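Note that this complex is displayed minus one protein chain, with the remaining chains in position.
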Amino acid sequence: MRSRMAREHDVAVIGGGLVGSAIAYGLARLGRRVCLYDEGDIAYRASRGNFGLVWVQGKGQGLAPYGGWTQRSVRRYPEFAALLREDTGIDVALEQPGGFHLCLSEAELAHRVDQLTRLVAQPGFERYAFDVLDRAALGERLPGLGPQVVGATYCRLDGHLNPLRLFRALHAAFLKRGGIYRPNAKVEAITSEGDAFALRTATGRVEAGQVVLTSGLGNATLAPQIGLRATVRPQRGMIVVLERVRRFLEYPLATLRQTDEGTVLIGDSQEEVGFDDTLATAVLATLASRAVQVFPFLRDARVNRAWAALRVMSPDGFPIYEQSAGAPGAFVATCHSGVTLAAAHALELAPRIAAGELGADLSPFLSERLNVQKAA
Amino acid sequence: MTLPESCDVVVVGAGPAGLAAAIECARHGAATVILDEQTGPGGQIYRGITTTPMQKREILGADYWHGATLVSALQSSKATHVPRASAFAVTRADGGGFEVGVSCDGAAALMGAGHVILATGALERPFPIPGWTLPGVITAGAAQILIKSAGLVPEGPVVLAGTGPLLYLVASQFARVGAAIDCLLDTTPPGRIRDAFPHAAAFLTSPYVAKGFALLRQARTSTRIVRGVERLEAIGVERLASVRYTVGGRATEIPAQALLLHQGVVPNVNLSNAIGCNHRWDDALRCFAPVVDAWGATSVSGITIAGDGAGIAGAQAAEARGTLAGLHALAALGRIDLGERDIRAANAKTRVARWMRGRAFVDALYLPSDAFRLPQGDTVVCRCEEITAQQVIATAKLGCPGPNQMKSFLRCGMGPCQGRLCGLTVTELIARERGVAPGEVGYYRLRFPIKPITLGELASLPQTTASTQAVVRMKAH
Partner (left out) sequence: MYKRLPDAAAAAPAVLVTIDGLAFAARAGDTVAAALLAAGYDACRTTPVTCAPRGPFCLMGVCFDCLAVIDGRPNQQTCLIPVRAGMRIERQQGAAAFGPAATSAPDSR
């Protein structure tokens, strides 16, 4: 039996996106020797496709604990942002003034209110308050709002940040805490060997005490090798980005936000098109046309770029956090809200991975729930 | 100007390559539309040819006025020229062919096309020196455009700096209009002639040799030339006031009101990149260029590239390659058969060979030195986002694998120019840091729109039931 010191790493985190780097940072903060493996510069990289919302409102329909997990992350976010700032000097521009979900018709508004009402009424759901605002009430908070906006739901817990800066801060903080980053090092195979794991990459073989799979869409091929299941599928989302404009918006909206740099991000779309991350003009046109209805004066602002990225979607849309029964010490972590959950991943999930035990309160996120036939 | 709803061939760019391609396609009865951002045709080399105030032939020279023949051939052809039109996207249409997104006078529309010929040409290689963002610093090409299109020249002291034949051409054009250039600072690395020597024979028997020597002669008599410049700096507060240059380790500072920079041209790859065409690193020219065959066909079927946008070879070669691209498009659309295509291509092929001869020598001779391609310290690399060389290098040291990761870390390449003025610099800085070839590092991944359009224009493009369903969802967030 090899000693702990002979192994190259305590933990190998496979996949350097938002989920992987948050967990890796959390582990490094606890003093573990962590190596973060990553692919190359041009890859699907869901992390580059982020809107930047730190969002609670509306989440957890069908899995009440997800609402609680999300709120836990959002509550600890200021602490998390401060830790990152302390470690790196980078300010992720976290703002939590509450957020709006705008509706452009009475039907949309009625549906939305109904949705949220049913959501918070779920048994075991950690309730929060939300306001329903009509056009008049909205007009004061959101100057320049278009006449077609009928109303909105508002939740005080919602916020946003600069997702690229978050990613950069996580990366830098990880390195500062002694983490090792290996880019261009796609992990091709993992095998369980006694109380350690062997990873095979293009450049050779490496041993680690624990393994955390956070490869997003890549989890599907790696997970079965260590007795885990991570059935994820790609879901395409597109974002339209406007040039920098003088500040006009103080709150994040579910589908439009103005960044700390002054640029404006407009989303969001959902399409099931497989591994296709190319742009579709019609979808961009729909995104643009809704944005112009929300803020008509943006009609003259220029679109600087648009991009499409593939979300990592589990079958029910909720995270999967699991430790392999057959190969303890191997974990998988996947979700499509890598920004909102980053605080929880770094400050709550990482310690449990380090302790070798995810805990009963995270059992709703085991993949076995996906076997259960839900009643209609 | 109303855009036709669809056509057989869309040509993007009305420089020599685009003009020749459009003329060829129209000649064989293909419905042809040629788009260009400028008000008049001619691209950059024949800029302003239909409206220039500099009508005396000897000022702009015979090479420039050759463009008038091309333009007049276009005007008498059946091709539709759409000025002030920016092609911002090219996507595959369901059922074959392409949809070209065009923004014309502030209104966007989609145009159907069976085949698309990109003739977007070249742009000047980035020349990142300290102070290059100061007002008063422009490219040598910009100075030429001002003469050609508006009859404007900078008032002194005027300093011309860099390397490459265009430098001498500009010096001689200034001389011909009686505008003074105080100093030509030549950054051609000494000893380059050795690297270029293997190609000397071809050069000496090429059409370029006589022109080259004539230009050099004229430049020498009209302005003071300083050779072997190793370092260059534009100095000033709020605008340019002086230029500091270093030769043999010794620095000299001279007053300047205008600094004209040039160190070669590189293909404008943004549209071909966004379309998804394969590109390769051209080590001789230290730039990325699309992978094309002898006809200009790319890795994307139905997309052909002609002219400097496919690889730098100059205006005359561009014209010949435009003809070849046109013939290729015609054959691809079934307008002519392959036999006819090959017969009609013979003359253009000969011209391409003729005008390509000698270029390797010029390319090798005028390749900018590392010092001028790889800036350091506070020198701005990304002009749009104001990111410095030091920031890029420090981020590369963090293990940043490539320019797309760099872009997401620093925002460099996220400005409106979409990497046109920083992309090559960033790629080369990362390559040096990683110790690998720039080709392995890669380039920014460009996306549509490759030129900015307004949100209102985007909103006016056609939507579908599927697109509405993808966005307006009455289900859980």
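The chains carry the letters A and B, assigned in the order they are written, with residues numbered from 1 in each.
Methods note: a residue touches a chain if its C-beta (ideal position, glycine included) is under 8 Å from a C-beta of that chain, and two chains touch if they have at least 3 such contacts.
In this text the structure is predicted, and so the values were computed from the model without any measurement.
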Of B:T133, B:T252, B:N278 or B:T350, the residue touching the omitted chain is B:T133
Touching the absent chain in the whole complex: find that residue among B:I23, B:I147 or B:V381. B:I147
Check each of A:A301, A:A327 or A:I353 against the chain that is not shown and name the one that touches it. A:A301
Please identify which residue in B:P53, B:P190, B:P207 or B:P255 touches the non-displayed chain. B:P53
Absent-chain interface as seen on chain B, which is shown: 37-39, 44, 47-48, 51, 53-56, 59, 84, 106, 123-124, 133-139, 141-142, 145-147, 149-155, 177-179, 238-239, 257, 268, 383-386, 415-417, 420-421, 451-452
Need a quick check: the contact residues on chain A for the chain that isn't drawn. 143-144, 243-248, 262, 295-298, 300-302
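What we mean here is this: only the chains that are shown with their structure count from here on.
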Roughly how many whole angstrom separate the Cα centroids of chain A and chain B? 39
Would you tell me which residues of chain A are touching chain B in their complex? 38, 40-42, 48, 55, 57-59, 61-62, 101, 107-108, 111, 115, 119, 164, 167-168, 171-172, 175, 181, 183-184, 240, 242-243, 254, 261, 266, 268-271, 278-292, 298-308, 317
Give every residue of chain B touching chain A within the complex, in rising order. 89, 91, 99, 101, 110, 276, 398-405, 408-409, 411, 414-416, 418, 441-442, 445, 447-449, 452-456, 458-464, 466-468, 470-474, 476-477
